[in-house]
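In this view, the complex is presented without one of its protein chains, the others remaining in place.
What follows is chain A.
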Amino acid sequence: MESILKNGIVYDPTNNIKGEKKDVMIRDGKIVDSVSSDAQVIDVTNKLVMAAGVDVHSHIAGPKLCVGRLYRPEDERRGVKAKTATARAETGFSIPSCPATGYRYSKMGYGTVAEAAVPPLEAKHTHEEIMAIPNIDISPLALFGNNWFVLQFVKEGDLEGLAAFVSAWLKISKCYGMKVVNPCGSEAWGWGMNVHGIDDPAPYWDVTGRQVMVALTKVNEMLGLPHSMHIHTNDLGHPGNYKTTLETMKAVEDLKKNPSVSRNQIMHCTHLQFHAYGGTTWRDAKSGAKPLADYINKHDHITCDVGQVTLDETTTMTADAPMEYDLYKLSGLKWANKDIELETASGLIPCIYSGKAPVSSLQWAIGLELFLMIDDPWKVVLTTDSPNAGPFIRYPRIISWLMSSDRRTEMIENKEVHKWVSKRTDLPTLDRVYDWNDIATVTRSAPAKILGFEERGHLGVGANADVAVYDIEPENFDPTKAANAAVVEDVLGRALYTIKDGQILVKDGEIAKVVPSRHLWTNIQGFEQQEKKVLEDIMPMFNKYYTIKFENYKVHDHYIEPSIEYKVKASK
């Protein structure tokens, strides 16, 4: 099967192509440099062409999503859509049903999404949901930061054992990489407590967040995982927390990156906006974006995504369970909790981010500050930590804010956002705007690079033929105009074409074809002996304290059909 996208305006930052008029050629699901005359011709003259989007951090499949759907029918009733000849029915706004999740990402021109939090005990549930999500490939990240085995290894200083454990558990849970959430804090939540800062130990274990994340980062590099340590730092959502975030970044400053990996960073700080607050309480809270952006500008071992607040009613959900209880005490809305034995905790609560509210507006501005203050767009990636700061379907709206300083000023002047934006952040002084190349970087090239995908996020020869075409002519359109913000949002929300592995999945903003999503997972090679030994060592503890047999714990192969296995050779 061959096809050729003719005369599009191509933005492909990975290959340094900035708005050139050129053809994109596809054969057998890959980008190639020539096709035969039999190729199907798709005329995209002067239209915006990019690689399909890659999302570095989103919550789309798994147990806490399901608690969310179960306990918020009011959210499910938003976004209801009848089935069509090709697509199933859709429900949900912030926590869409699985089919809706796939369709909506696909319509925005996305092709790959990282599911950011998988408790290994319930990994089967995550994979079952991935099977129900069509049209996007999904790389699940397993939670390790509060796992009892991890805490034990860290306490004993056994890095070799920890590496073998991580390697075995990625195979067992069929996950792509490591995620750490509020290390030691979610374990403290087992007793209704939290940790404060990175040097406050978890009760009983007497291990600190710093020790856990340093050890896991070292292990991540020892194993040479394609993605780096992916961390949700301690103290999320607390005024003054930017100091903890800065400490976290500094804690891994001197660690060595594995030379075999393609990424640049050794730590990815997720939804940085939630970790970038100054002040001491919500009364005197202010932006802490500047010191964080300055640090990232000066250091290359850190990347981040933003977790941009979209000013919607949404559902927050995180393995940072104590923080969710704090939010419950603040808002009084209906609180859900889901603790997982020996592994992690999680909490959920609905959240209404309103432009009329000072705190929501502050958060909105801090997110944009991070985008605009971090100089290199390869280090800062677009996310909403969906659905935490807002649902992923708002990405086009965020892009319209990034591309137009006039639109941001308009929002501030029209009082679409609270005056705290002017008083407590530097956003009004930032007139930087993103161009299409920057947008392609923060939504495609950079997230793919950060996740360690070499075949995604770009249009070079040999890349997957994942392409998005939008119904906009970059050469005849001024996205910096405030009046054009709505056009940007509209056009990016319904791709003219979304092509995945050479197949047209979306045409004219509608689902044209449905294909199963693939489960992307990492299989570490050459560590089998160590894994075997560590499994023997931990099995007595496993059998005694889990409530499920080890044989029934793992994710069996039929839960990951179809999948892509990334074989990684462990090296030190």
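By our rule, contacts are C-beta pairs under 8 Å (C-beta built on N, C-alpha and C of every residue); 3 or more make two chains touch, one makes a residue touch a chain; residues count from 1.
Just so we're on the same page, contacts and distances are computed from a predicted model.
Between the listed names "Cytochrome c oxidase subunit I", "formylmethanofuran dehydrogenase subunit B", "Fibrillarin-like rRNA/tRNA 2'-O-methyltransferase" or "NADH-quinone oxidoreductase subunit L", the UniProt record for the complex's undisplayed chain reads "formylmethanofuran dehydrogenase subunit B". Across A:13, A:53 or A:96, the residue that sits in touch with the chain not pictured is A:96.
In the complete assembly, the contact with the undisplayed chain comes from A:552, out of A:429, A:476 or A:552. Residue A:80 is the one among A:80, A:330, A:352 or A:539 that touches the chain not shown.
Counting over the whole complex, chain A has residues 61, 63, 65-67, 69-73, 76, 80-83, 88-92, 96-100, 121-122, 124-125, 128-129, 132, 148, 189-192, 204, 325, 328-329, 334-342, 349, 544-549, 551-552, 556, 559 touching the chain that is not drawn.
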